[in-house]
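One chain of protein is taken out of this complex; the other chains stay put.
This part shows chain A:
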Amino acid sequence: MVSLKSVGKVYKYKMQEINALKAIDLEVNQGEFWAINGRSGSGKTTMLLTIGAMLQPSYGEVKIRHRNIYTLNDKERTNFRKENIGFIFQMFYLIPYLNVTENIMIHQQLRSDGNYVSAMRSLTEQLGLEHRLLHRPSELSAGEKQRVALARAMLKKPELILADEPTGNLDEENSRQVLQYLQDYTKSGGTVIMVTHDRSANEYATNTMNISN
């Protein structure tokens, strides 16, 4: 499903080279739930964005479904991301002026997309958001916000969900719920790669990896 071969990222800052990610190898199969652990600054987010077709590695090869995503041009890569990858972030990144329904269905703003109303309804019921559909993010709790972000990521049933510290801003109960949803997602055939420094999250993962830079 996802294959990283000696992937690294080097940033240049004031004539200095900073190795954000050093020669990472990773093989992720469909249905797996990967927890990538590491301290702050270890390159976890850089690795996730690289897998998410948003950050070209300085070297190495990133393949998703046997396709080297960085051989695609910008437009193709954006479309690839739209069709195949869902994102969840620590800071939720919900659109502040849209309500829950609109945030989940944000893809609908792109005309070419299909109709996901029934999928949205069943997801919000499943995530316990059905009574919050017309609320804006500012009116939601942190746990609810992250569930909205989950619903947004899962709506189109992407093959791969990339989660960057999804429990970083949540209490224990909400963290447990989010991790459970992600685990359920992998059980239904999806693949999840999550970066976290919360070791307890590893219990939900099928595979773990520790990166240190």
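Here is the rule we go by: contacts are C-beta pairs under 8 Å (C-beta built on N, C-alpha and C of every residue); 3 or more make two chains touch, one makes a residue touch a chain; residues count from 1.
We adopt the following convention: contacts and distances are computed from a predicted model.
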Fill in: Among "Cytochrome C oxidase, cbb3-type, subunit III", "Sigma-70 family RNA polymerase sigma factor", "Stage III sporulation protein AD" or "FtsX-like permease family protein", UniProt-listed name of the chain not shown
"FtsX-like permease family protein"
Worksheet entry | Among A:Ser3, A:Thr45, A:Gln146 or A:Thr191, the residue in touch with the chain that has been omitted | A:Thr45
Worksheet item: Which one, A:Val10, A:Met91, A:Val117 or A:Ala142, makes contact with the chain that was left out?
Response: A:Met91
Discussion item. If I consider the whole complex, including the chain that's not displayed, which of A:Lys22, A:His107 or A:Lys157 touches that chain?
Written reply: A:His107
Discussion item. Using the document's contact rule, name the residues of chain A that touch the chain not shown here.
Written reply: 45-46, 49, 52, 54-55, 74-75, 78-79, 81-83, 87, 89-91, 93, 95-98, 102, 106-107, 109-110, 152, 164
